[in-house]
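The structure is given below, and queries will be raised subsequently.
As you look at this complex, bear in mind that one protein chain is not there, while each of the others sits in place.
In order of appearance the chains are A, B and C, and numbering begins at 1 in each one.
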Amino acid sequence: MGDGKTIIVQAAPFDMGAVLNAFAETTDGAGAIVSFCGVVRDVAAGDLEAMVIEHYPGMTEKALAAIREDALNRFSLSAALILHRYGHLAPREPIMMVATAAPHRSDAFAAAEFLMDYLKSRAPFWKKEITGRGAEWVAAQDDDEAALRRW
Amino acid sequence: MGDGKTIIVQAAPFDMGAVLNAFAETTDGAGAIVSFCGVVRDVAAGDLEAMVIEHYPGMTEKALAAIREDALNRFSLSAALILHRYGHLAPREPIMMVATAAPHRSDAFAAAEFLMDYLKSRAPFWKKEITGRGAEWVAAQDDDEAALRRW
Amino acid sequence: MMLELRYFAWLRERLGTEREAVETDAATIGELVAELRAKSDRHAHVFADMSAIRAAVDQELVAMDAAIGGAREVAFFPPMTGG
Partner (left out) sequence: MMLELRYFAWLRERLGTEREAVETDAATIGELVAELRAKSDRHAHVFADMSAIRAAVDQELVAMDAAIGGAREVAFFPPMTGG
């Protein structure tokens, strides 16, 4: 993760602080750095045992790179990174992370939200929650599609 | 910084990744963690030699705590942190950081932007830039005051 | 033409396979879906409600009326839930 990669898709857990610090090294003196990290929650009365994330290898990397390019074209950014895991995740483990750097904080914030909104509905990941009652695919939210309309 | 403090005012540099990781430990399984880090830029054709930040000890801590309380009341948050340095800073050093955690990403993003907007105009810090041409106090931007009106 | 089909998430589970090769003359995703529905009861059931299904042609997300001429791979899956 310290090698300047901007799209990272991996099964292994990651250290969000280490990713942020490695990203900051690539930002070329930008004044504003924003990060978002999604974490597996203890939902449903704390009975979430695991999350399993399926993805579409090949399409995933292309979709994430396209979303990142879109952000670089729309906002004045110095750098942008997307990291997303797949496979088996335990509660409280980090799922994914985006980071943006810009001369102005409004660009860094807007770009991070843009990356998240598009990633939710346009990158081929599917989450399944494993609880004591069984396994269930997470349903997409109508909100997720609606969130794209603001951009 | 690993002791769960939520308002940190210090002269020493800080490791943004370490602060983010320590903050994540306090977020109680929140799904969304947002961080913002402000970094000293290489401005004005790269001739910035240093930044000096003056503050009002006592009022600073009170103002930051009040801004944080405001954010906790307005947004559905699991945790929020503000860290700000004062004294002598070199180009590319981190100046300050906010971090927010929430069940939903919209709250985490909005609260981080809220903290930044208020911190800019309501916390008693003053920046001075030292260049080869001398020292100059940074002027407040009209934008900064305008940014408060959206909340 | 020969097409490689890919299935993900609950489509994969309910069809009992993650990929299958089909010989088809379908010009669009819609025509391909009509052919697949006729293939087996299981396919008919999975492809009954297309509002719950998205498609990609050669790893690009497309609309249901998208052309598939020359495509190598078509994928079907539910709305995405990453992030």
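Simple rule for what comes next: a contact is a pair of C-beta atoms (placed from the backbone, for glycine too) under 8 Å apart; a residue touches a chain by one contact, two chains touch by 3 or more.
In this text the structure is predicted, and so the values were computed from the model without any measurement.
The chain not shown here is in contact, across the full complex, with B. Along chain B, the points of touch with the absent chain fall at residues 38, 53-56, 58-59, 62-63, 84, 95-96, 116, 119-128, 137-140, 144-145.
To be clear about the criterion, only the chains that are shown with their structure count from here on.
The set of chains in contact with chain A as well as chain C is empty.
Set against the Cα centre of chain C, the chain with the most distant centre is B. Inter-chain spacing, taken between the CA centroids of chain A and chain C, is 26 Å.
If each chain is reduced to the centroid of its CA atoms, chain A and chain B end up 23 Å from each other. Chain B and chain C, compared by their mean Cα positions, are separated by 49 Å.
Touching of two or more other chains is recorded for residues 38, 116 of chain A.
Counting partners per residue, chain C has 83 as the residues that reach two or more other chains.
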